[in-house]
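Read the structure below first, then the notes.
Every protein chain but one is kept in place in this view of the complex.
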Amino acid sequence: MAGRQIGVGGVGRYTVVISRLGRPRHNGRVDYQELLHDVMDTARRTPGRGRPADYIPALASADPEAFGVALATVDGEVYGAGDWERPFSIQSISKLFTLALALAEGGDDLWKRVGREPSGNPFNSLVQLETEHGIPRNPFINAGALVVTDRLLELSGDAAGAVREFLRAESGNELISTDDTVAASEARHGHRNAALAHFIASYGNLRNPVDSVLAHYYAHCAISASCRDLALVGRFLARHGLRADGSRLLTRSEAKRVNAVLLTCGTYDAAGEFAFRVGLPGKSGVGGGVLAVLPGRGAVCVWSPGLDTAGNSVLGVAALDALTTATGWSVF
Amino acid sequence: MAGRQIGVGGVGRYTVVISRLGRPRHNGRVDYQELLHDVMDTARRTPGRGRPADYIPALASADPEAFGVALATVDGEVYGAGDWERPFSIQSISKLFTLALALAEGGDDLWKRVGREPSGNPFNSLVQLETEHGIPRNPFINAGALVVTDRLLELSGDAAGAVREFLRAESGNELISTDDTVAASEARHGHRNAALAHFIASYGNLRNPVDSVLAHYYAHCAISASCRDLALVGRFLARHGLRADGSRLLTRSEAKRVNAVLLTCGTYDAAGEFAFRVGLPGKSGVGGGVLAVLPGRGAVCVWSPGLDTAGNSVLGVAALDALTTATGWSVF
Amino acid sequence: MAGRQIGVGGVGRYTVVISRLGRPRHNGRVDYQELLHDVMDTARRTPGRGRPADYIPALASADPEAFGVALATVDGEVYGAGDWERPFSIQSISKLFTLALALAEGGDDLWKRVGREPSGNPFNSLVQLETEHGIPRNPFINAGALVVTDRLLELSGDAAGAVREFLRAESGNELISTDDTVAASEARHGHRNAALAHFIASYGNLRNPVDSVLAHYYAHCAISASCRDLALVGRFLARHGLRADGSRLLTRSEAKRVNAVLLTCGTYDAAGEFAFRVGLPGKSGVGGGVLAVLPGRGAVCVWSPGLDTAGNSVLGVAALDALTTATGWSVF
Partner (left out) sequence: MAGRQIGVGGVGRYTVVISRLGRPRHNGRVDYQELLHDVMDTARRTPGRGRPADYIPALASADPEAFGVALATVDGEVYGAGDWERPFSIQSISKLFTLALALAEGGDDLWKRVGREPSGNPFNSLVQLETEHGIPRNPFINAGALVVTDRLLELSGDAAGAVREFLRAESGNELISTDDTVAASEARHGHRNAALAHFIASYGNLRNPVDSVLAHYYAHCAISASCRDLALVGRFLARHGLRADGSRLLTRSEAKRVNAVLLTCGTYDAAGEFAFRVGLPGKSGVGGGVLAVLPGRGAVCVWSPGLDTAGNSVLGVAALDALTTATGWSVF
């Protein structure tokens, strides 16, 4: 992994000045380390903490006080604060990686099998799927992610393995792997996802057996990684498709389009609210992580297990809100 | 209209070079005039033209060959090509202005009465309104625009008048006014909007009489303005809330948030597709106009009456797609 | 008016014997008077009373203790107990009469404009109407009743007047009329119905102006009549289409079909429950009345203003349940 890391307690090279105009500056540069601490402080003033996801025991037992944030720049520097190096279950954040990999390996054919419109419905809704004849509205609702997983399985032969390899390579952390306990727990409590997969299969929109698709889906959702890891990985979208090693994963146009889908669909049925408050492309998971892209600048990942009613991390969204409010880094 | 015009009395200073990388450059500067012609040429290669809206005669008789584009920079320059000075019915583009004015005059209270999530349903759907107890999902579906109109009427005493005044002031065109024939035709064929308004009223979410709200709604939708006019008006969002005269209409944060709502909800049930292809905050109308914001740069308005099945101008979206493909000006 | 009346405190000609088999018998005959008292007693043991409709003041102020029942036989005898001669607002029970009159005067053409399937949705829902392009699912949801009213207005020139005349003729009670206070109150609070009417009109499924249709709709819903009146009127369905004077209103087949629609759709979204418990064709109104048909035997009307969550009279349904349990008069 390229770049130097500056951890909790490290010394930032820059001094932050939150200017009148809401932009932190010092000789034109930002003290990212101080910025992250400020952002966490601001977020902690948010009333309420939500509750960790409780549909499987492995998630319900998450530490509700955990809170971390990491920021990786396009140049390969990474900054962090709080529990930024503690692994958590990435859950739906993995959907971003399956999408990128399926596009990288298979191109636009994917879009014949999944749409790119916000759903206007909770993330695991079957209703819209029925109305639209088995074509999920976008790749980030569960139904869409199952189709993308199926596509990646078709292309790579090992969808979950492809995601793990990608995360390891981009983060430089070879220890990233699936938490088998979480994956098994998801499978045991996975009637809703099994229903979705069978329903999609009933429209002929799965190429692999339902059980294989579900197994790979649970396996990539149950990957454990830290804010640090995910911020480093997320840079490929900030770098318009370039991987950490400089090779191209996505074309510039594809990368922008993935960002667009993230912004309009990445945070369940609260994508409008997230765009309104944060103004960045981002993907959340019920493990409490949120990975956001700062196009041209870097990527930031926040983690705190307490969720709001839409399934997004309360402190995570608050921290990103604070970040873009302080810096003006919203894409708008 | 052919030729290069550089509006509001200015003289174009730039030469366009569409580079391999899809970015027009000349000594770091863009020849906007040539850019617009290129964009129109590219758009014209799109297969299909769609059909003008036909629910009222006044719109159905629009010239299907009409096509114009205008770009206004944050500095006040304006460039145009094709039918860029020919007035058309702005229709739903007016919803952007009612929103901005209602926020400017009344602040965040508006958001108690209307949401900011994509609808996932056609623009005039009653379904979601019923599920969500009379709170429209966002200000740009018809239901939401009726609530915003009601709010502006409450705040200003003359919602349609406030919009007209705003458009005149920002564009410098004192001739901008409501086409009464169109407004009357809308009213005559307006059972769907009347249904929406009564339905919202049944939930107590209108403050003024249904008939007044509808009359103001029809009157601001039926305003005629040109691409040139609208591009000039749209600059207030590119300038983060500053009006043409330098006074502040919206705070920086409000302006960014309006852009966010435009991006996620501005083009009916095709907002995801628009973000994917164009990557700009934008608002379309069934008159065939699309106004898009280039944050920090300016605003661009395209007009061509042929609509796709989602109600957006076929050539308009194609032209904006070509624009951001050529320039890289997507927000992502 | 034909038949002899036996009122509260009157002496029945028959003695009731509730047999083991649940059938009241005495020399093969039923003591209707005693039966009605038994039925009221049984119903009063139902836990809960519900609440009167409160969407308009005129209904909200109904006496929650009021309770009456009347039974009219095909031979023209009428029996009653409790508040059986006290007029109440018939509300949606009027929809049964508009349907019968529209069929009598215009025949099967009506069925091109309204369906006859249960709605599976609350009675004033707009959702299904949208899915099914302006054809209401059945004549007894509000949307369908508006179309039937429009049809009767088209056929008769005075829909509400036609209903009043019919009720007067069948009941022999010339005093039956619209309660103008109630009608005016309905109109004032009628945004939901106005929404429905405009919505249907937007699909071209109203022939008369929306305001006229609504006025007639409110006027026939606001008719005041008693259990006695309505039981007498209801006999035309028990007599397979024959009016009180022996003339034919509906063919035998039409009368049976109206009964079928009553059974499957007559009690809002609780038609299945009503069929299950009571097993008779019936129509309820939010005024607390329920009129049920005993094919070949007669008609029974119950009234008590407290409603369940589906909008049906709690005591009314309980009384009819008790009636068919005691007598075996369910159609099944």
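The chains carry the letters A, B and C, assigned in the order they are written, with residues numbered from 1 in each.
Keep in mind that, in the parts below, a contact is a pair of C-beta atoms (placed from the backbone, for glycine too) under 8 Å apart; a residue touches a chain by one contact, two chains touch by 3 or more.
In this text the structure is predicted, and so the values were computed from the model without any measurement.
Within the full complex, the chain left out of the display is in contact with A, C.
Which of C:P52, C:G82 or C:P118 touches the hidden chain is settled by the complete complex: it is C:P118. Across C:V147, C:L206 or C:A270, the residue that sits in touch with the chain not pictured is C:A270. Screening A:F199, A:F236 or A:W303 against the full complex identifies A:F199 as the residue touching the chain left out. Listed for chain C, the residues touching the missing chain in the whole complex are 21-22, 115-121, 128, 137-138, 252-253, 255-257, 259-261, 263-265, 269-273, 275-277, 279, 281, 295, 325, 328, 330-332. Listed for chain A, the residues touching the missing chain in the whole complex are 125-127, 130, 191-192, 194-199, 201-202, 210.
By our rule, only the chains that are shown with their structure count from here on.
If you sketch which chains touch which, the chains link end to end in a single open path, with no loop closing it.
Counting every residue number used by either copy at the chain A-chain B contact, over half are found in both chains.
Of all chains, the one whose Cα centroid sits at the greatest distance from that of chain A is C.
Between chain A and chain C the centroid-to-centroid distance comes to 57 Å (mean Cα coordinates, whole Å).
Rounded to a whole number, the gap between the C-alpha centres of chain A and chain B is 32 angstrom. Residues of chain C found to touch two or more other chains are absent.
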